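A single protein chain has been omitted; all remaining protein chains appear in their positions.
Naming follows writing order (A, B and C), and every chain is counted from residue 1.
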Amino acid sequence: MFTLKKYVAPDFSSERFTNCPDALFVPAPADFVAPDNYHATTVFPEYFLIGGKWLLVEDSRMDSVVTYRDGKLYATEFRHLRKGDLVCVGRTEEGQEGIFVHTDGFTEEKEESQAFAFRQNRSRETSMSREYDELYDLLRHEKEHGNICWVLGPACAFDYDARRTFARLVEEGYVSSLLAGNALATHDLEAAYLKTALGQDIYTRHNVFNGHYHHLDTINTVRKYGSIPSFIENEHINDGIICSCVKNKVPFVLVGSIRDDGPLPEVYPNVYAGQDAMRDCVRKATTVICMATTLHSIATGNMTPSFRVIDGTVRQVYFYAVDISEFAVNKLTDRGSLTSRGIVTNVQDFVFNVGRGLGLL
Amino acid sequence: MFTLKKYVAPDFSSERFTNCPDALFVPAPADFVAPDNYHATTVFPEYFLIGGKWLLVEDSRMDSVVTYRDGKLYATEFRHLRKGDLVCVGRTEEGQEGIFVHTDGFTEEKEESQAFAFRQNRSRETSMSREYDELYDLLRHEKEHGNICWVLGPACAFDYDARRTFARLVEEGYVSSLLAGNALATHDLEAAYLKTALGQDIYTRHNVFNGHYHHLDTINTVRKYGSIPSFIENEHINDGIICSCVKNKVPFVLVGSIRDDGPLPEVYPNVYAGQDAMRDCVRKATTVICMATTLHSIATGNMTPSFRVIDGTVRQVYFYAVDISEFAVNKLTDRGSLTSRGIVTNVQDFVFNVGRGLGLL
Amino acid sequence: MFTLKKYVAPDFSSERFTNCPDALFVPAPADFVAPDNYHATTVFPEYFLIGGKWLLVEDSRMDSVVTYRDGKLYATEFRHLRKGDLVCVGRTEEGQEGIFVHTDGFTEEKEESQAFAFRQNRSRETSMSREYDELYDLLRHEKEHGNICWVLGPACAFDYDARRTFARLVEEGYVSSLLAGNALATHDLEAAYLKTALGQDIYTRHNVFNGHYHHLDTINTVRKYGSIPSFIENEHINDGIICSCVKNKVPFVLVGSIRDDGPLPEVYPNVYAGQDAMRDCVRKATTVICMATTLHSIATGNMTPSFRVIDGTVRQVYFYAVDISEFAVNKLTDRGSLTSRGIVTNVQDFVFNVGRGLGLL
Partner (left out) sequence: MFTLKKYVAPDFSSERFTNCPDALFVPAPADFVAPDNYHATTVFPEYFLIGGKWLLVEDSRMDSVVTYRDGKLYATEFRHLRKGDLVCVGRTEEGQEGIFVHTDGFTEEKEESQAFAFRQNRSRETSMSREYDELYDLLRHEKEHGNICWVLGPACAFDYDARRTFARLVEEGYVSSLLAGNALATHDLEAAYLKTALGQDIYTRHNVFNGHYHHLDTINTVRKYGSIPSFIENEHINDGIICSCVKNKVPFVLVGSIRDDGPLPEVYPNVYAGQDAMRDCVRKATTVICMATTLHSIATGNMTPSFRVIDGTVRQVYFYAVDISEFAVNKLTDRGSLTSRGIVTNVQDFVFNVGRGLGLL
């Protein structure tokens, strides 16, 4: 059984907050341009004193400005600023300028501090048993009460069991949305259509004759049908990550990158429009799991706050980064949030483990 | 002194080519869609028999189709295909269908083959002395007779000496074009404008107060001026990678990705338009050097053939991948081309080495 | 069901072998010194023509010399050479000097060769499903008919489930011998004795007060009892890797290294005596599985041939290298033997997977 930690809101009646001034808002001087001294958001809950009331930015993200419109606060990307938008200014975080960044709303009891401790970062030598057990409990909880957003790199599509397992996760309701790139979708569809991954038999791993044509053939055929769903229907595709999303009506967002072949018709060519579509998924997510993609994981991490407001209540958002590279994992969990977890392993093993841990295999 | 290897063109008068049929071209059935059995290009020179004459695709790249228009052949990306374009079909490479892929035009004398050899891949344990010496000779040659395209990841902007050295390379004519992303440009301009890298003093590496605002402040200020050149002029920016490109009129292409803040005004939001702009630079390049960016390096590698036709003569294109990750380096040099070289090291050291090797520091 | 590939012995009656001279043996000029032009062994079966008969070195290893004594051939380490030992000389491998290195006794059918293929090395992007299925079949086969030697790095002892699973493998007969260092044994015993790994609670991963004393306390207590079995008995140790080996009478060899604390009483301080003890285990092994230790894995790889002679029949030896570092895995599988397999993943996941795949959990 999984229990969410209770959120401890700031006690704004306490003395330290008595003399805080109202937060200051200044109009954006031009489209895309914030006023000097703008305040930038973090992953934490942030409150702004407006007319004597502390208002929370409910739907936050990192590195945005805070705009005020019709009595409500928004975490707005710089590129969405329009001339005249009211933007909060001030770079103190303890109330001095009417801005309070609440860094310890979900604080765990501290471990006893010691002069000497061995390990700071997640590495290949970090034990994972409890990590996995907690994750299974969390996923079961989120399936019923939350929203699970998965972020997948291409390696997730290169393994027979990983594809099969992820499809089971989709079918059983453990996937609320999927964020990925052209490569993940292409290789997953290649596996379903031609039974290869980058030209190798998906199961035996032997090179197939002219197999290096397979990903191009797959894209070209999807292009011929005009869309992934039409391709799936007409070619009687039955297995894999994307197919299970389509069949189970799980939304997926594919955003382009400069290394793409093709691309598939559903891919966003404009990466900032793609960011917006990704954030639309993330806004609903209460758990985010990123696997084997530094690019997409960091992008998603930037737009994922440590909390979510649901029916007026603040709850934690869980963020997992799973990668075989310690560099990638530590980069993602260096976000100052207790709810970020890193797991250093092969994502194929990870997915398979999760599938078995949840009893789906 | 650097000597280019001579290109040995195929001897099409030899017996093996006597009975080859003409290559077959079929109209594209729809926009973006190639006909079945299309031929896809490689990094090698490829010849197509048309009206009894073997024609070379002069300006090739990987994973494109070959189109024929007005007596000339083009390596065309699938996304640029329009209904009715004539596309070559056939997947044999030895002339059987009028298609000849010339894999050994620059072949080096083979090393004696042995049953047992220790090392296949580039790794941290590969000796680099000769590599560097050859590179210095190559760069001196290319400065006079070629075109050097550099592809840079953000790590290149995080070091005081690396930025300074790269600027010297630009000033001395060793940089013909620069391909990068929003992050490289942002951090380089942050260093020039606020003397920090990701909020740390660029030289002493101490954290600066509110330093995590610096990259956002930099972008916001550039946005205020409307362009990088205007920012450079108005803020009297004097140093760094981008500044030296602007001042020395070296073209640079910045293409967006989903992890971008901002972005800077010059950044392409559409990654496929960005690919086209990158390829426009690569078309002129005779040497390409990629540093510390898997994403941009692979993208560039995909569009870089192993040869270039200059005044009717075929010459080699050199391609270097420099990264601290063996995974990234091997991924890039696994391209089947003798002219791909990998160097496993910290790019800051690499740039500094190159600067000293060329006598610029 | 697992089927061993049949060994195809060289056909010494064929014409190519008709004029081979006898192999030449020269006495070692001094202790530890081989004569000039000595022949060095590989991982392959090697035959030597003696008195008109081709004799196999039955118990081979890499980088040894071949000595002849009492009608039999031995792969002898240089350090075991004594003045006067008869050492084979000659560095050709096709019979020219009476030496034949049989590189393709177990050759698989070749995949069709192609001009272009994507992937050469094992990496995080290599599919693993079939790998695992084959491994389960192999282990079930070897449990009945073979001998499985495991080589473990310390990371194997840092995880609750991995320790538990490995103990199950021992109990169920999947472990014939264990090779490791002082650290693996120390951390495994620390986990059993004090329930921590490097001072962190083995299950919850929280730092324990003065936990950095735990590995030293463990060693000191074992030292007090004089041996690991006595420690296990007196302290009522009940779980873990070493404990299960002791209780199930599975031999383990622990060899020292310069980074050791302690060491535990069973550890070989002399690394070459340790090599001999390791080779005594390896001589019986038909499958070797190395996990998370570059040092011990390479050492074991050096002494593991690709074949074993059992009751006069030559059979394959399987060699697995499992590590999260591609560098380590590729270094190990670059041995020129088809029977070397690499798996790039977290060993904790790997062990857990194997336990479940074999139905032990």
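The rule we apply is simple: contacts are C-beta pairs under 8 Å (C-beta built on N, C-alpha and C of every residue); 3 or more make two chains touch, one makes a residue touch a chain.
From a predicted model like this one, the values you see are computed outputs, not experimental measurements.
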| item | value |
| --- | --- |
| Candidates A:Glu142, A:Glu190 or A:Glu326 - the one touching the absent chain | A:Glu326 |
| Candidates C:Pro10, C:Gly256, C:Gly342 or C:Gly355 - the one touching the absent chain | C:Gly256 |
| For subunit B, the residues touching the chain missing from this view | 111-112, 114, 116-119, 124-132, 154-155, 158-162, 197-200, 202-207, 209-212, 292, 324-325, 344-350, 352-353, 356 |
| Positions on subunit C contacted by the hidden chain, ascending | 29-30, 32-34, 38, 40, 63, 78-79, 91, 210, 212-213, 216, 219-220, 223-224, 255-263, 269-275, 278, 295-296, 298-299, 302, 325, 327 |
| Absent-chain interface as seen on subunit A, which is shown | 42, 93, 101, 103, 115-116, 118-121, 123-124, 326-327, 330-331, 334, 336 |
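By definition in this document, only the chains that are shown with their structure count from here on.
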| item | value |
| --- | --- |
| Shared interface numbering between subunit C and subunit B [over half = same, under half = different] | same |
| Separation of subunit B from subunit C, taking each centre as the mean of its C-alpha atoms, in whole Å | 43 |
| Multi-chain contact sites of subunit B, meaning residues that touch two or more partners | 327 |
